[in-house]
Structures are given as structure tokens and as C-alpha cells.
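All protein chains but one are shown at their positions in the complex.
Presenting subunit A:
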Amino acid sequence: MTEKRNPEVEPAVSPPAVFLERHSYRRRRLADAARLLPIIGAGLFAIPLLWPAGPGEAEPVPMSSAIIYIFFWWAALIVASAGFGIAAKRLPPREVNDPESEKWPR
């Protein structure tokens, strides 16, 4: 075992910090946003359920509008997802004594 340390030399285990450093905090909130993305997406794709359809309801939405709506938000989700991916790659890897238990891929 190579990393066996002398217990006397080893420093006492310090309690984790309460607050994060600025860049860790940013990264954490970025992860939150990335997690939020599919929920937003699901919500956006659920909106067509509210559109009038079928007999007896209001004038149905024209197909072209429907296409524009769906493809626009679809593309927006892709752009947002790509943005998060790139941002996550740019931020430095998380530090060792991470106070929160969230794990980021390295």
C-alpha cells in the first residue's frame, strides 16, 4: 500500500465548510439548472395537450404553428443542453472536500 500515512503526522479531519467557494457554487447551480431542463422540456411538450382538438372544441391550431412551436422549443432545449455540457466541461473539476454530496462526472 503506497499511501499509508503515519497516523501521528496525519492532520486532524476538519469539518466540511458550510459555504462553497464561488466557482463551486456556480457549478452546483449549473447542475441544478441542467436537472431542471428535462422538467421544463416535459412541460413545454405537454402544452399541446391544452390545444383544442377534436370536434366541438375551438378552432384547431394550424399544423404549421404546431410544427413551429414544437421544433422551436425542441431546438431551444438542444441549445440549452449543449450550453450546459460545454459549461460543465469548462469549469474546473470539483475539489476534494466537497461539502455537498452532489457528484459531478470528471
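Here, a residue touches a chain if its C-beta (ideal position, glycine included) is under 8 Å from a C-beta of that chain, and two chains touch if they have at least 3 such contacts; residues count from 1.
We take it that contacts and distances are computed from a predicted model.
Q: Looking at UniProt, which of "histidine kinase", "Anti-sigma factor antagonist", "Caa(3)-type oxidase, subunit IV" or "ABC-2 type transport system permease protein" names the chain that isn't shown?
A: Hidden chain identified via UniProt as "histidine kinase".
Q: On subunit A, what residues meet the omitted chain?
A: 1, 3-5, 7, 10, 13, 31, 34-35, 37-38, 41-42, 45-46, 48-49, 51-54, 60-67, 70-71, 74-75, 77-82, 84-85, 88-89, 94-96, 98, 101, 103, 105-106
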